[in-house]
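One protein chain omitted, others in place.
The chains carry the letters A and B, assigned in the order they are written, with residues numbered from 1 in each.
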Amino acid sequence: MIALLTDYGQRGPYVGMLHSVLSQLAPEEPIVDLIHDLPRFNIRASAYLIPPLLRQFEKGTVFLCVVDPGVGSDRGDIVIETDGFWFVGPDNGLFNLILKMSETTRKFKIGYRPEYCSESFHGRDLFAPVAAALAKGDFSYLARVDQSTQSDLEGWPDSLAEIIYIDQFGNCFTGIHGETLGDEAIVKIADHAIRFARVFSDVKEGELFWYRNSVGLVEIAANRADCRALLAVDVGQRIVVDVE
Amino acid sequence: MIALLTDYGQRGPYVGMLHSVLSQLAPEEPIVDLIHDLPRFNIRASAYLIPPLLRQFEKGTVFLCVVDPGVGSDRGDIVIETDGFWFVGPDNGLFNLILKMSETTRKFKIGYRPEYCSESFHGRDLFAPVAAALAKGDFSYLARVDQSTQSDLEGWPDSLAEIIYIDQFGNCFTGIHGETLGDEAIVKIADHAIRFARVFSDVKEGELFWYRNSVGLVEIAANRADCRALLAVDVGQRIVVDVE
Partner (left out) sequence: MIALLTDYGQRGPYVGMLHSVLSQLAPEEPIVDLIHDLPRFNIRASAYLIPPLLRQFEKGTVFLCVVDPGVGSDRGDIVIETDGFWFVGPDNGLFNLILKMSETTRKFKIGYRPEYCSESFHGRDLFAPVAAALAKGDFSYLARVDQSTQSDLEGWPDSLAEIIYIDQFGNCFTGIHGETLGDEAIVKIADHAIRFARVFSDVKEGELFWYRNSVGLVEIAANRADCRALLAVDVGQRIVVDVE
């Protein structure tokens, strides 16, 4: 299986061109559009969002991940294998939380350049062919790198007390893992002090609450209302967690 | 075939997570994203929209349907078999028109709880595994219920004289079946009296008309213009049908 995580958006021809390349090179592989509205150009927020989205995938899945504001510059590319999962994308920090998650991570560079490679769409021209090959068990495009070179992960804590994603309904994902907060915790954001509720239907219409969402993160939401609009916040907004 | 009808929206990771579960559990089954903008949290409008969307499917199709404002509360779940089609989703009225359509309907409950089931995403954790099993002909997750228990369908007429869906271009679907109106009928809505036309290109640019749309419903539209904006209406708006 090949899963796609990008900031390309659903509209336009970009996702379709990825599919056309993947379907031609790996016609037997299911392709899943996991998310195409990763925070646009926001490497850090995306890096924190990616790992929680991966829980229900089986080993062997190839994740093609692209948030790539520096495409066409001299940023490198990277392939990571960890616990039987493969990741392909730009070497710009997007996989820093993946790298933190596991001690049995192997890193590679892409040792291949396609006949034609556009300067602005490496997802289609470089990463997709590599992802298709990996999904078929073909590792010939990989070049080993010195595994002792540590990625610099200082400044990348396990949890991030910020809004890292806002879905189309205004629900605000934070980078805080749900199991690290007790139900009594108060989430403070933009002059609001927000209490826990188990599910949407446990609070009144329009009421703000936080809960542990279906990908395991602390999410700030409002029942049948747009939390983003109520709080007037955006991705990157800082949060403080308090206990009464 | 598994067809998905939800109010999850196209953006975000929700539809992608459904696909990842279905692709892993039923890799041979085609998955069709039939609609992901069912009227948000609106069980009644969605219940009237679902049946007209199903005409072109072959027997054996499993429809995974989710409009579920009460997810995590004590609302039940339901599986319905009718005329060779299967429906899986919340037992909250969403299938009331399906239940009205046929006299050979069998109802079931889901007699299964997954190892992990989130409180806010039963589509992924509960309904998708059941839909995948049904598509493969595995009925072991079903629990029979007393078939003599009638669903209470009072207050659910066959036709609904309201706007039940507005598409992204502003075309307004009503819950009235097209074949029940003659061409001479006048559709009255929000101080407008709207006449029939056969197709968009039969009226002037910007002109309002009603027609029998491609799913068999009376639709109010405007040629190359946004009918919703012209009428300033929303889902739920009442309609009166008149004959001159």
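The rule is short, and it goes like this: a residue touches a chain if its C-beta (ideal position, glycine included) is under 8 Å from a C-beta of that chain, and two chains touch if they have at least 3 such contacts.
Only a predicted model underlies this, so the values are computations on that prediction, with no experimental measurement involved.
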Worksheet item: Among B:S102, B:Q147, B:T180 or B:S214, which one is in touch with the chain left out?
Response: B:S214
Fill in: On subunit A, residues whose C-beta touches the chain left out of the figure
9-17, 19-21, 23-24, 27, 40-41, 69-73, 118-121, 124-125
Fill in: Positions on subunit B contacted by the hidden chain, ascending
1, 3, 10, 30, 32-37, 53, 56-58, 167-169, 198-202, 211, 213-215, 224
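Just so we're on the same page, only the chains that are shown with their structure count from here on.
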Item to complete: Could you put a whole-Å number on the gap between the CA centroids of subunit A and subunit B?
Response: 31
